[in-house]
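Note that one protein chain of the assembly has been removed; the remaining protein chains are unaltered in position.
Should a chain be cited, it is by its letter among A and B, assigned in written order, with residues numbered from 1 in that chain.
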């Protein structure tokens, strides 16, 4: 029967009561989603801070002052000169945090771009062409998943040397698996729709079908994965840097700052707590944004 | 079973003014409104009506299987003297499967894929008594044979996915009968099955019902089935019981315009003239969200008048068994040119 005892199955009855257009509904869902709004706001603020780092940062993040080492933050009895104190080389902690946002966001963004390109190409090809292509891509995904990411990334960075470019490149080449998995599944779903068959029937070329029929319809999933993988890349970079095999000193990276603070943890735990907390907040915000986007663009997948 | 015969004339099930409201985001959905009927042991009641008319909700309410956020209200909903609306969860659990059973319309998904047929059949018994496994097994085999499954013993170790839909529904029936229930509710038990199997399953159900002297509520939209198995018929429309009575009286003299419409929609052997056009009932069921008043059929009724918005009287036939809810008297509706039923009346 249509009237099963759950409120969900009553919804079809309500549809004629709800009036707004799809666009209005999307906008309403978008702005009405608290997690998405919070996440997006935090990311936006951190993005502005990163872009305007030279303007905002009170000090040069590289300037050492060996006479003013490990000054505590204001709230732990420090001075306003160094709001978040200074590190073991007397560098202003706040300024290093602000510049660190640049590193994290840059790495996250570019790595997600690279892995997104690779993964999407593989996933779409597998989903659209199927058969042998699909088998090969699925196999490659299996191989990729079998490789321990942190270990391989560390090894490659160790061999090639830890520069920003190398870290970005390694992460970009390693994190394509989720893109491939999701894009493959989405393409499979879209491929069977009537408008794709229609395009094939009128003789549209394959690249044309992929670009103008498939891509627009899997874009929402792609955007969700991009945000989630950005967060993933940022976390991994911090991990690599923490283990001393990511971004190299004196570049201000949050993972590196935690690592440098680790030795003074016994006496000055804030050296570890502050950069870690900022990293946590950024990743949390991006994840909230990604989860929110998924909810908003595919409400039927929500339970 | 001797006690059953002893109390044959007392209703096993007695429902008075059953109402089910479902809270939704848009307001309260008045899914079932003021339903009343009695059912004696050994009697078969067919509930007829279209999808969404509240047939399934009514039966789920009887079984105490409505969702957590839905509480049925009734002046009376008694099963053999037990008031079901106020019964504790434990009381309901002890009744369910033991004294009242239900067969659902989706045999393909109603069996747990993770357990064997035998496990699931025996569970029905072990849940209600301390029968040992050996006895439960013997009973399971006995019932599988009873519902016409060959090689019953070897079926016990099979999983649901290894059986066809028809077989699965037979298993569901066997499961419902494990504890010899006094009431069995079958909610469109054949809609998901092939036409040829539908007839077999219904015949089986009717036979078993007679054999075990159970009361049965059969929910269906197949009026042909109703004609064959029902003692009583209840016609539901948009959450209300619009007409109820003995099967002969309903078929011979349908009184509510909706019932008449329904009967016009199906060919009846001996009643429908060859070549005549079958009827349809145009229009859609109104929304039951928010305030519902008057006759809900008025949007589709050819006899509708402004008075249909008001209170609708309940007419009772001289025999006292046939009732219907309409502002018109049956005589007033004779202008309704009913080819099929009128021919015989």
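Criterion: a residue touches a chain if its C-beta (ideal position, glycine included) is under 8 Å from a C-beta of that chain, and two chains touch if they have at least 3 such contacts.
The rule is simple: contacts and distances are computed from a predicted model.
One subunit of the complex is not drawn; among "Protein-export membrane protein SecF", "FAD-dependent oxidoreductase", "ABC transporter permease" or "Cytochrome c oxidase subunit 1", its UniProt record names it "ABC transporter permease".
One of B:39, B:77, B:111 or B:312 touches the chain omitted from the figure, and that residue is B:111. Considering the full assembly, B:102 is the residue among B:102, B:144, B:167 or B:202 that touches the omitted chain. Residue in contact with the omitted chain (choice from A:150, A:198 or A:219): A:150. Across B:31, B:63, B:263 or B:308, the single residue that touches the chain missing here is B:63. Annotation for chain B: contacts to the undisplayed chain at residues 63, 65, 89, 93-98, 101-102, 104, 106, 109-116, 123-124, 127-128, 159, 161-162, 172, 175-176. For chain A, the list of residues touching the undisplayed chain reads 6, 35, 139, 142-143, 145-152, 154-156, 158-160, 231, 235, 238-239, 242-245, 255, 258, 262, 265-266, 269, 272-273, 276, 279-280, 283-284, 287-288, 291, 303.
We adopt the following convention: only the chains that are shown with their structure count from here on.
Centroids built from CA atoms put chain B at 55 Å from chain A.
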